[in-house]
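Would you mind keeping the following structure in view while I ask a few things?
Subset of chains shown; positions unchanged.
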Amino acid sequence: MSDALVPGSYDPITNGHIDIIERSARVFDKVWVTIFTNSSKKPLFSVEERLELIKEAVSHLDNVVVDSSEGLLVDYARERGISVVVKGLRAVSDFEYELQMAQMNKRLDPKLETFFVTTNVEYSYLSSSIIKVVVANGGSIKGLVPKHVEEALVAKLDGRGC
Amino acid sequence: MSDALVPGSYDPITNGHIDIIERSARVFDKVWVTIFTNSSKKPLFSVEERLELIKEAVSHLDNVVVDSSEGLLVDYARERGISVVVKGLRAVSDFEYELQMAQMNKRLDPKLETFFVTTNVEYSYLSSSIIKVVVANGGSIKGLVPKHVEEALVAKLDGRGC
């Protein structure tokens, strides 16, 4: 059976991400959770901090590997024999962007499949960005990220506005 | 590894459906292609005709089973130990309806995952309905359905309008 890749910027990991990773880990033999750093957006957490936050969040899952990469997703997958990319979908705007990326990746490597999963409805409005806005303004995000991520966010952002 | 279910009404099967089935067959151990007959829409082809058209279209795939069911998708999957439903997505309107069904199925059976795949761009505008409209008005659908499906459609519909 195939290995799967759950790529993202994970800045930071939320309960929505964890939901997708847990679902993937039930279906696939091995799941790669990989931070791709080639985006132009300036992150709040460094790659090392993000790797640590993910590792603690998925430590209960045996078949999950946490990693980061500066390269192209299709090259990363090909080198590791990964045949499936899993992406979470929340809204229509997600859908269009992800569909565009999936078609491009399909062209770059026709053997790589992209599977879309919907998050639990409870997390349907959740994103790393909205989490950062709430914490920066002193709001509570209990239940939306793991406890250690909440603490890391508060340490960086609380009271600072944004 | 998990078995997968590719449900549909397949009235009739198109190259877009076959693309999704082939992709699923590469990733999963066994793929169930199942006609669910509980829809309220009146089909053009009988269940038996649709089963025959699908069987001929997927005869090159070893790990694909063709079936039909009158029951609820989640019950069907549970009884056969199927853990993943695979659905093709073309457009935003597809996406919203399928997302609604996936959330409902998740509630009916939390262990059943729904994975969405995008069809090859070449088939992005293809549906069983549009195929029927074209044939009924004497248009050519060469390359959009297998040859034997084209013949079955022409036998039923050609020149009849719709």
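Letters A and B name the chains as they come in the text, with residue numbers starting at 1 for each one.
Keep in mind that, in the parts below, a contact is a pair of C-beta atoms (placed from the backbone, for glycine too) under 8 Å apart; a residue touches a chain by one contact, two chains touch by 3 or more.
All figures in this text were calculated on a predicted structure; none of them were measured in a lab.
Displayed in place are 2 chains, all sharing one sequence; the entire complex defined by the structure file totals 6 copies.
By our rule, only the chains that are shown with their structure count from here on.
On the side of subunit A, the complex with subunit B involves touching residues 1-2, 23, 26-29, 83-84, 86, 89, 92, 95-96, 99, 102-103, 106, 111, 113-118, 120-121.
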